[in-house]
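One chain of protein is taken out of this complex; the other chains stay put.
Right, chain A next:
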Amino acid sequence: MTGADVLLLALGAVAVGSGVLVVATKHLVRAGLYLVLCLGALAGDYLVLTAELVAWVQVLIYVGAVVVLLLFAVMLTRAPIGASDDLDRPGWPAALIGAGTGLGLTALLVDAFRWSTVELPAAGTAEGIGEQVFRSWVLPFEVLSVLLLAALVGAVILSRPDIGRRPDTAPAQSRTEAIR
């Protein structure tokens, strides 16, 4: 057990523990805040695994943007402040499938790697990652930018139902009536 192992164990325990709380808590807002803890612990894991750029992007995008968006959604859907009892459906099949997936994957990975050690490679700094992205992965990068644009346009269209409405449907008639 080296220092990196101890750090990985501690951060992994924090991540899994707060992950349990995310899927088990009765408070909507607390689920979002536990998600922050889980994602932050994972960013620490990435740092220990020498993925510097991924760790900071994780903090920037996940903790900074995604969780804030989720909390906005919690507020915009007028979630109750206190504990709410109707968040879950009866849980035996879900627990069975979830535990089966998690423990099955765990058994597979433990069997594959045992207690072996590897040397940590050179750190994934912004320079190294950027060189790879813009040398070997340029096409996927560009496709992803197109996908982000498509997601942006899709989100705008979804949240504006007056775009693309057919003229023969009821709301158009009601609108013309209102104008008259």
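Just a few scattered comments:
Please note the rule applied: a residue touches a chain if its C-beta (ideal position, glycine included) is under 8 Å from a C-beta of that chain, and two chains touch if they have at least 3 such contacts; residues count from 1.
Convention: contacts and distances are computed from a predicted model.
Hidden chain, UniProt protein name from the list "Energy-coupling factor transporter transmembrane protein EcfT", "YceI family protein", "CheY-P phosphatase" or "NADH-quinone oxidoreductase subunit K": "NADH-quinone oxidoreductase subunit K". Although one chain is not drawn, its touching partners on chain A can still be listed: residues 1-2, 4-5, 8-9, 12, 15-16, 19-20, 22-23, 28, 31-32, 35, 38-39, 42, 45-46, 48-51, 53-54, 57-58, 61-62, 65-66, 69-70, 72-74, 76-77, 79, 86-89, 91, 93-95, 97-103, 105-106, 108-110, 113-122, 124, 128-129, 132-133, 136-137, 140-141, 144, 147-148, 150-152, 154-156, 158-159, 161-162, 165, 169-171, 174-175, 178.
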